[in-house]
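One protein chain is absent from this view; the other protein chains keep their places.
Let's turn to subunit A:
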């Protein structure tokens, strides 16, 4: 079997045993990228020589007897919002075109130390704002299952790269669903760790109280290995949790859910959900029961106001965070002709450098935070946030995990929702509550919708720092469905 079809765990074991070199594995993936990138367009930046140099260095470290982790030599693609000192970092924005950070994000630094090899930087919705990757200032990315469809977003380059077998692993960030939703619509595994469980240091900020870096992989164990490799307390992030990393790898190897209590979120089904999504979802709920779990329906009434609360809180934080793009210290500067003031240059630069969705959200956040509206909008949204956390707390008195569809529909067509922000926002309907409460949540593939043959994701939500429960349930679902299907859902990228 060719190297690109192997799992990350298999590649790591082969490299450790000396059966194959990190350079050979990197070359196989770079060749695959050269072959399919004209169709998928998952990457914003690729530099074959930088990647091979990293791979040669890992091979040398292994030859010298250095003890590296289980993913040493395994290639990975990074969402272009993680700072990398040897590759440009743009957040898919014109305002940061060509920018090279002077330092690494904690996540990328830890993965370098663990011996992972960086294949390049993947496309995203500008500053991670969007659900389709169409808001990239550079180009859209295409879903490997059907090139006319979106790969989800905002981490759509990372989901497409893994689904297209260009990379076995990738990183993403999840602020309102930006890992789980793209994973669901490309038929792969995506995990949003507990907020603060993975460091935000060196990741270009969107909404700081929500942003959470996490892994993409084609199977649950690979996601767990990556999760473990970059997680843990980071003194450089003041909201990093100082607690042991949940034992996610052990959980991914223990697909046993007998006796577990699983809650079905009543509010997340019915009207507005695609029939094929609900069919696969209802089947997998029955499957969970047949595997020995106790399934009960749970009501979380405040979840229905999570979407409006999120679209006040996230834009408010973004309007503040993106004030740093002031044309003074880094990035684009427009209109500095010697006559204009700093303020005029700032306004011209931001108008030229930000795309439409970013401008919308900055203005919406500025509105929600302005005097006279603060209490009615931002203040009220923060209260809804408390109510959502209380709904989760009450639910977890009764059950160990909650499940729902990850998304109301399968992948939509490129262009279909591009001019309708509210329709686009609905893609995050089921994923947002976990961000507002800081909980752990995962999406695992649960089949293809009958009407369009596109992947459907199951969302598994767990309490703060109980990330391992997502992996245990995810592994059980994966094992049972793969035995039913006779192999993984994504045997090969269907349209490539």
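Here is the rule we use: a contact is a pair of C-beta atoms (placed from the backbone, for glycine too) under 8 Å apart; a residue touches a chain by one contact, two chains touch by 3 or more; residues count from 1.
By definition in this document, contacts and distances are computed from a predicted model.
*Asks:* For the chain omitted from this view, which of "Carbohydrate ABC transporter permease", "ATP-binding cassette domain-containing protein", "Dihydroorotase" or "Aspartyl/glutamyl-tRNA(Asn/Gln) amidotransferase subunit C" is its UniProt protein name?
*Replies:* Result for the unshown chain: "Aspartyl/glutamyl-tRNA(Asn/Gln) amidotransferase subunit C".
*Asks:* One chain isn't shown here. Among A:58, A:111, A:300 or A:381, which residue touches it?
*Replies:* A:381
*Asks:* Among A:5, A:266 or A:333, single out the residue that touches the unshown chain.
*Replies:* Within the whole complex, the residue contacting the unshown chain is A:333.
*Asks:* Hey, which subunit A residues sit against the chain that's not shown?
*Replies:* On the subunit A side, contact with the omitted chain comes from 99-103, 195-196, 209-210, 235, 238-239, 241, 302, 305, 308-309, 311-312, 319, 323, 326-333, 336, 338, 340-348, 350-351, 354, 359-360, 362-364, 366-368, 370, 376-377, 379-387, 389, 421-422, 435-439, 464.
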